[in-house]
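Every protein chain but one is kept in place in this view of the complex.
Right after this comes chain A.
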Amino acid sequence: MVISNRPLKFILAALVACLPVSGFANSENDSTHVQSEVTHEEKVVSHDNHAEAEHVAQDPKAKVDAFIDHHLQDSHDFVFFSDDKENKHYGFPLPVILIDGGLKIFSSSKLHHGEEVAEVDGNFYKLVHGKIYKTDAAGTITFNEHGHPENEKPLDFSITKNVVSMLFVAVLLFFMFTGLAKSYKKGPIPTGFGRVLEPLIIFIRDEIAVPNIGEKKYRKYMGYLLTVFFFVWVLNLLGMTPLGINVTGNIAITVCLAMFTFIITQFSANKDYWGHIFWMPGVPVPMKIILAPIEVLGTLTKPFALLIRLYANITAGHVVIMSLIAMIFVGKNLAADLPISLGLTLFISVIEVLVAFLQAFIFTMLSSLFIGMAVQDHDHAHHHEDETAII
């Protein structure tokens, strides 16, 4: 134990020691500043690629920030890595689907990673910060004082990188679990990979669903809880791969997940639940009036906490890991930076693998908790009756 503790302590100490460094690197450029910087770069891009390359080479910190920012965002194409010197992107384009006076479907290769204006059926579109804006033939984009483009945004239903990742995970989960379901036909004990999956399913049931929702009612919600748990977990883990996928760190994804929980909670809620929200039993009438809006707000803050928690944890993990890797590129001394950067990245990666599970677990846990609150029978009413009966 002494031996195993020491490196951990050292790594922790090293991490704490390095915190100001990374903190400094992050706080120097606030987000709006970064964006203006990047937009500046992009403007330059359309004119002269060579100049942009030079400009970026002069300011690696800004480049790293832009890269991390870009990574955190959804993307219209699947790029594995880019070569800035030759301005080449290695990956594959994805279909863009726009609703802008009719359905417009074209390949994202037309957008050239935001470097060119795509012309579709007489309309011109340009990619700025991973979002498609309507523009003119010259590709002019006007920016407001916050650095956000003011051009019209068409409704974007593109099959983006995140959508592809989700489809991939969905197909993966489907085959994994239908495989497990089939393996039960052969015998009562699953074989192969099912042996790994089954304990997880039993874990979700015995540690999350049953204690929170209750023995009688948990069965109905198992489908949702299991799906969400494995969906979030696999997507979190996929974010740890070098594919550069960041699905669960996208606000739209977590909003959608939280919304599912919210809708399920509200629709499965029983009379007691609504009673506790609008007319809290057992408190004086003025308190009831005060409590009602608080409780109504509470129903909204619960899923909000869910979505922010997942989003923030995953985003933070990605930012920390990418910042640590970027130390190699920002620092001048490779021999000194490389071991520190790799060591810390490894350390944080291990933590992130834990966080990937933990966040999936917490999301499922809280979802089942909220559902459990909505469906549980409040026993105290019966207790009162019992007490009076005894008296």
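We take it that a residue touches a chain if its C-beta (ideal position, glycine included) is under 8 Å from a C-beta of that chain, and two chains touch if they have at least 3 such contacts; residues count from 1.
Simple rule for what comes next: contacts and distances are computed from a predicted model.
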item: Name of the absent chain as recorded in UniProt (options "Oligopeptide ABC transporter permease protein", "Vitamin B12-binding protein", "ATP synthase subunit b" or "XdhC/CoxI family protein"); value: "ATP synthase subunit b"
item: Touching the absent chain when the full complex is considered, from A:Gly102, A:Gly223 or A:Pro284; value: A:Gly223
item: Option from A:Ile105, A:Ile202, A:Leu300 or A:Val350 whose C-beta touches the chain left out; value: A:Ile202
item: Touch with the omitted chain, as defined above, among A:His148, A:His276 or A:Arg309; value: A:His148
item: From A:Asn162, A:Asn212, A:Thr265 or A:Ser341, residue that would touch the chain that is not displayed; value: A:Asn162
item: Touching residue (missing chain; options A:Ile253, A:Ile340, A:Ala360 or A:Ala374); value: A:Ile253
item: Contact set of chain A toward the excluded chain (per top definition); value: 31, 73-74, 97, 131, 146, 148, 155-160, 162-163, 166-167, 170, 173-174, 177-178, 180-181, 184, 188-189, 198, 201-202, 205, 219, 222-224, 226-228, 231, 250-253, 255-257, 259-260
